[in-house]
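The complex is shown incomplete by one protein chain, all other protein chains being positioned as in the whole.
Now for chain A:
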Amino acid sequence: MAAWGDRLAGVRGVLLDISGVLYDSGEGGGRPIAGSVDAVARLKRSGLKVRFCTNESQKSRGRLVGELRGLGFDVSEAEVTSPPPAARRLLQERGLRPHLLVHDEVRSEFDHIDTSNPNCVLIGDAGDHFSYRNLNRAFQVLMGLADPVLLSLGSGRYYKQSSGLMLDVGCYMKALEYACGIQAEVVGKPSPEFFRSALRELGVEAHQAVMVGDDIVGDVGGAQRCGMRALQVRTGKFRPSDEQHPEVKADGYVDNLAEAVDLLLRHADQ
C-alpha cells in the first residue's frame, strides 16, 4: 500500500461512524472504545471538519447523543446524520404513508407523518420488536398493496453490543424481500444518497472526505462508491476476515479511531 501521506493527502473532512467506532452500545448506556473520546476531541480541535454518520435506528438522535455525551464525547444532535430525518423527507416527497416496524423509541421521529391507510412499510432496527407477529403484519400490509414499497433504514447484517453480535435491520429487510418478491429501498448507509447528504452537511466534496467505520461493506464500501476514502477500524463488529473481503479494500486498516486520528492529524490537510 502507498504511504499514509499519499493516502490521506487532501482530506479536509471526516465522517465518523458511531457504533463500533466511538462506542459499543449495550446495558447501562454502553461503553466507549478505548481512546475514542480523546480522538474525537483532538479531531475537533484540528482544522478538519467533523460529522457523525450513523445508521442508528433503535434510539432517537436525542437519546443517542445523550448517551454519548454521558460517556464524555463531544457530540451534538446537529452534527449527526441519521436515517429517520432522511426517511421523513422521502416519505413526504413521495406521498408515502408508512406502516412502521421500528423500535418504540424511534417512532417519535415519525410523529408528524400520516400513518393511516398505509401504502408502504418502513422498517428500522426494531430489535426485540422483530417478533413473528410484527413481521407478519408488515408482510401482510405489503402483500395487500398493488404497488408494494418497502423502505429500510439501513441494510446492515449485524452490529456489536456489549453482550455480543446482534442481527440488524438488513436481515429482516431481506426476509420481507424474499417473502414478497420485491426489492427494498435503503435509507441510510450504504445508500449513496445518504452519504451525499452527509457530505453536504459536512461541507466538503467527496474526494476531500474520509469515512471511518467498522462495517467493511456498509461504511467502507459504501463510502468508497461515493468517491470518498475510507478507513476500517478493528473495533466494533470488525472480524479478521474483513481484511480479506473479496470486494472491498479499505484505504487503510487501523486498530481503532485513536490510531485513525493520529494518522489524520499527521497527514491530512489542515
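Note that contacts are C-beta pairs under 8 Å (C-beta built on N, C-alpha and C of every residue); 3 or more make two chains touch, one makes a residue touch a chain; residues count from 1.
Please note the rule applied: contacts and distances are computed from a predicted model.
UniProt lists the omitted chain of the complex under the protein name "Haloacid dehalogenase-like hydrolase domain-containing protein 2" (options: "TP53-regulated inhibitor of apoptosis 1", "Haloacid dehalogenase-like hydrolase domain-containing protein 2", "Sodium/hydrogen exchanger" or "Cytosolic 5'-nucleotidase 1A isoform X1"). Contact with the undisplayed chain is limited, among A:50, A:71 or A:166, to A:166.
Listed residues A:90, A:113, A:175 or A:265: the one in touch with the omitted chain is A:175. What chain A contributes to its contact with the hidden chain is residues 127-132, 135-136, 139-140, 143, 157-158, 164-168, 170-172, 174-179, 181.
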